[in-house]
Every structure is written in C-alpha cells, then in structure tokens.
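Here the structure is laid out as structure tokens; the discussion comes afterwards.
Shown here: the complex without one of its protein chains, the others still in place.
Chains here go by letter, A and B, matching the order in which they are written, and residues are numbered from 1 within each.
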Amino acid sequence: MAEMWLNMGPQHPMTHGLWNLRVKIDGETIIQAEPIIGYLHRGWEKLAENRMYPQIIPMADRLCYGSSMSWSHLYCSTVENMLELEVPERAKYIRTIVLEAQRIGSHLMWLAALGTDLGSYTIFLYCVRERELFLDLMQNLCGARLTYNYTRIGGVRNDVPANFERDFTRVLKVFEKRLAMVEALCDESAVFRMRMEDVGKLTAEQAKNLGVTGPNLRGSGVEYDIRKEDPYEAYSDVDFDVCYEKGCDAFARYRVRVDEMYESCKIIRQAIKKIPQGPYRVKPPRTAPKGKAGWAHVEDPRGEGFMYVIGNGDDHPYRLKVRSPVFVSVSAAPAYLVGYKIADVPAIMGSIDMCLGETDR
Amino acid sequence: MAQRAGLAAGGKTGEIVAMELIDRFPEYVKITKVTHNRVFAVVDKVGLLNVAKFMKDALDFDHITAVSGVDWLEEKKMWAVYHITSYSNRVTAEMIVELPRDKPEVDSVTPLWGGANWHERETYDMFGIIFIGHPRLERILTPEGTDYFPYRKDFVGGRRV
Partner (left out) sequence: MDLSLAPNAIAMSAQEFLAWSKGVMDQLLTASGAKKAVDKITAPIWSWALRNANYPLHFGVACCALEMAAASGSRFDAERLGMIYRSSPRQTDVLLINGWVTAKLRPDLRRLYEQMAEPRWVVAMGECAISGGPWYDSYNVVQGVDTFIPVDIYIPGCPVRPEAMIDGFMKLHKKIHKETKGTFLED
C-alpha cells in the first residue's frame, strides 16, 4: 500500500492549540507519528528573568490558559518554597477552593473540545454553559474570567466576597445534576463509546517510563495523585478519593476526568465549611539571595506541574524553569497513536487534554 | 479516612535513599540536604549514568520529572539539573551536575527514562548542553535555522522580530 506523511496542523480543527502532528500512514493505519511543536514559543523563562517576582504572576497565568489559576499558584508556591515563607491557613483554604473550581473549569473545557473533535456540538454547548457558572464565581471573587492574577506570593490578593459560601453551594448543587446529564450523554452514546473505547492504549509501564502524569497516568491504572502523596495547601485536611481506571484507553482517561470533577465538588464542599478566620496574606521579602533555589510540584489538571526558581540577589529571578505535563504527554504521542487509524487521532489526542501554551512556553 | 502514609510498605525515606547513594558512590555523590521526602545532591559528571542506573534499578526511581539547565556566566560553568521521583517511595531527588561552560557535555539518561527525551532536547535547544547518547538531539522549540542558544546569559533578547 502507499505510505505517505500527512501534516495535521498547525491549522487544523482537531488540534487544540498550535502544533503539527506529522503521521506516516499506510492506507489508513498510522505507522509512525512525529509531533512538531514550537509555534507558540515565546521564551517565557527568559522573559521571566527580566521581570520582578510579582510581575511574573500574570505571566504564569498565561502559561496554560485553560487552568491559569493552577499555574499562578504553582509559581507562588515555588517562590514561597525558595523564600521559606509560610502561608496563613485561611489563604491555604481559599487557594484549595479556587484550585478545585479551576480544575472543574479546565475539565469542562477539555470535554467541550473533545466533543467538538468527535463531531458532537451538543457536548460542547452543555460544557461551555456549565463552565460559565464557574467563571461567574471567579469573576465575583477576583474580577476576571480567564486569567485571574489572584494568588500572590504569601497568600491571595483579596479576601472572599460576602456571599461566597452561598454562591458556591448553589452552583455545586446545580452543577452536579447537570454533570450527571452530560455524563449520561457521553456514556450512553453508542457512537461516543465506539470511538473512544480500545483506542490509544498506553500500558502503566509505558506511561511511567515516558513520564506521563496526571489523569493520563491514572487512566492506565497507576494510583498516584500528588494531592495525596505530597499534600500541599489544605489537601491533607479534606477527604477525597484518587480516581483511576484500569482501562488504559481513551475512554478510561475520559472516565478519570469526569470522576475527578465529582471529587472536586466534594473537596470544595468540605473546604468551604472549614475555612478558618485570619489573615489572607503575608508580606514577602522583596528580594531573594543569590543562588538560593526552591521548587514545588502540584497536581495540575493536566498532570504534574513543576517549577524551579533560583534567586539573583535582587528582585528578579536568576532562572525560572517550568515543567509542563503536556510537554511530556505530547512527546509520548507516538506511543499512543501507532497502530490505530487516522480517524482515531482526534479521539486519542483529545483524551490527552493538551494545552499548547504550557508546552511551548 | 486515614491519610495515606508517606511510606509504602517497605518504602524508603529520603534519609535511607541518601545513605544508600553515598554507600554505593562515595566518590561521585555529595548530599547537600535531606528530608523525609526530598534528597538534594550534587553528582559528578563522570558518574551520572551509573548513579542514575542505580537509582532506577535499586532505589525504584521510575519517573523523571524534569531536566533543566542553568547558565552561570561569571563562574564559567553550567548546571544540568535533574529532578527524579520515586512513586513507590514518595521521594523526589534533585541532582545537580556541574559542567564547564565552554564544553557542556553530559551523558543522556534517555535510555533509562524515555520521559527525558524531550526535556534533554529542550535543554540542548535553549542552552547548548550536549547529551551524549541521545537518540535525536535537535532543536525543538526555536524555529529551524536558529543559530543562537536563547537562554544563555550572553544572549540578549528584545530585538524586533
């Protein structure tokens, strides 16, 4: 049969974000895959060396814009680790609540994009509608819909508004019912299941070796969640299960993320009841000593996010390194794709949940 | 619900990991700081591959979190920084390898952990650190035909593109 290289991207309805997937196909079967990234590379880590520490927080938001709160929180955690700064308890609980709300928002956007890939515009419309509920909550809290600039080094920017608990409780009650509806729309759809089951298989050994983390790893049966294994913020005070599936295919990864949304609702309900009174912010020192390093890793909605910072003696960092979970997931694309058909590519790459802003930095 | 303990059954804490590393490679490894779930070490360039192999096979370090580079222009050296995690022990180890700035070469750990593949490519692309034994050391983020290493301290950005 004829073999040829096919370019899927950079402008392609399937690609979430700007990258190029070159696949070598033999008829309809994929025999080789080569992802090409770099279309969004802005030299983020180099730009960070020209900015003061607080100025990098809005830049960190725009690393992965689908889950921007998670990245600005990761940056603040990294600098707090370097400065050995202890964040007040109230700030920890507020951060936990907004992080989980961001996780739900990010997973909803992922599901909307997956629906569009598979051709189901209904899933897109339902998920974007539910996401608007959470964006309204965030707007009440910090004024922005997408890139929040809310966490600060030493706490959060402002205290919660007056009806915080009431609004969150109302939204969660409505959301859980609607999420059950969206879940039924996907789970009970024969077309969805046919397209997602038994495609994109990645065994646990392969996933661990290739550095894949997050829901992609848990969809292959490995029960590892940084919120449980290495708790940060208020995660050690709340009760939740680690969601994992043994299927190893795209459907398993989808199930992991939907279950995570339910677990996030559980976490938010518990944390809201337990928020202690107190300050929401401490004042950090303006400069960091030269050569002092710190790092932090968190369970980003897409996997293990990690940042490493080295101080410069003044108020700019000397080196700020970002480890993006999607960078590694995309590099593992050949392992996911080889052997399947071209028409499976949107389902497989959609189930990996990519956000190219953090990949290219 | 009981919080899962930081030790798996038979898992090793950071202190045990550090002790085993020093026992096995006293001439290559220098431990700078240890806590129950973190190990900070400086590893000699010559022994990096052996230390990494030992960590993977004997100490169960199965996930490479990141490989990064740091450019120390005045001290005329570069660092290759490895962060490696062990799932079963819940320990993350940071290993710093010092390289001379005019000849930054170090062994690649890609044969051990496939996840290091693109991390090392990116470190090469941004700093020019050569990873010996890497299957495909090419530029990954900057466009083709770029002839500079952007994150080096002597490269000044800010020009009009």
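Assume a residue touches a chain if its C-beta (ideal position, glycine included) is under 8 Å from a C-beta of that chain, and two chains touch if they have at least 3 such contacts.
Because the structure is predicted, anything quoted here is derived from the model rather than measured.
Of the listed residues A:17, A:211 or A:346, the one in contact with the hidden chain in the full complex is A:17.
One of A:109, A:226 or A:352 touches the chain omitted from the figure, and that residue is A:109.
Where chain B meets the missing chain, the touching residues are 142-143, 150, 155, 157-161. Although one chain is not displayed, chain A still touches it through residues 10-13, 16-18, 38-43, 46-47, 50, 58-59, 62, 65-66, 109, 112-113, 124-125, 128-129, 131-132, 135, 145-147, 357.
Keep this in mind: only the chains that are shown with their structure count from here on.
Against chain B, in their complex, chain A makes its touches with residues 37-38, 41, 43, 45-47, 208-213, 222, 224, 228-231, 236, 239, 295, 297, 304, 306, 308, 310, 318-319, 321, 323, 327-328, 331-332, 360-361.
Residues of chain B touching chain A in their complex: 1, 3-4, 6, 37, 62-66, 68, 70-71, 81, 83, 87, 90, 92, 94, 113-119, 122, 126, 140-143, 150-151, 157.
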